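Missing here is one protein chain; the remaining ones are kept as they sit in the complex.
Entry: subunit A
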């Protein structure tokens, strides 16, 4: 297929359709509403369903219902909306149901603002809902990557039988870029006959499938949670994704940044390189599992004297970066948390100030 020009939100909607998602439930909230607007037009064309719930709480359980039937299902929202869905996220993770959640983040906490933010890093990677669960979290830097990650998310959700989150900031949803959709993508839900409540017709035995997260027997709950844990450990072995930028050079400072913030950092790095100053960057593409080894190895490179985590929040990923660097280099945070995005010039000034101190 030839390239088309699409807004991130539209492209995420189209990507879901091309990944075989026929079930989309959502509630409008800026800056992700165009996904719903787009899928309101497109879902009927592919015999799919879009239902706008009466709230994000309701949407979360619509997702649970469809996911429990083994169907490919997605919702999209923005920060406060994801907060409302977090109860359902916990239930879906607990019941081991595959589903795709997209969070196009806006400023917070509370109602915050409508401008880009990465303030939901903790919420996405450390919990949000109750209980002992993790989400596989992917963070695209642009529209093309948002498409590829969204499509892949459906397969990963089925592979691990759990919710997968695409974590983008408002710019990912709102900016337009040329995109190309992968061809020959496998759109068939896998392995659902073994566990989903999809009827008896295709099942080889007459055993009932029950989807639940209630385990009153402490040993049963312990075993269930250890099974979840084994899935999360497997993710750490098989799903870590990251990009190294200018990491072949003998860089003085290592930047760790993700999403659209990393795009600003790349411009800053290119500018500094032209000035004769080498700066490297690790861009985590998966936030959970986090590229711990890559960050550690890049940080302890002999030429590197400082590590800075650059984020659109008040410093969240910096805690993971610090954990990976293990005290071997100073680790600091730089960023904005009100909706403004640092310019390449501001990044350059900050990086140079680290070298001058």
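Here is the rule we use: a residue touches a chain if its C-beta (ideal position, glycine included) is under 8 Å from a C-beta of that chain, and two chains touch if they have at least 3 such contacts; residues count from 1.
Please note the rule applied: contacts and distances are computed from a predicted model.
Enquirer: Can you match the unshown chain of the complex to its UniProt protein name from these: "Cobalamin biosynthesis protein CbiA", "Sugar ABC transporter permease", "Hydrogenase-4 component B" or "Rod shape-determining protein RodA"?
Expert: Its UniProt record gives the name "Cobalamin biosynthesis protein CbiA".
Enquirer: Which is it among A:10, A:56 or A:148 that touches the chain not included here?
Expert: Of the listed residues, the one touching the omitted chain is A:10.
Enquirer: For a quick check of understanding: of A:44, A:109, A:131 or A:178, which residue touches the chain that isn't displayed?
Expert: Answering carefully, the residue with contact to the hidden chain is A:178.
Enquirer: Could I get the residues of subunit A that touch the absent chain, sorted low to high?
Expert: Residues in contact with the chain left out: 3-7, 10, 14, 30-31, 34, 38, 41, 113-115, 170-171, 174-178, 260, 263-264, 266-267, 339, 341-344.
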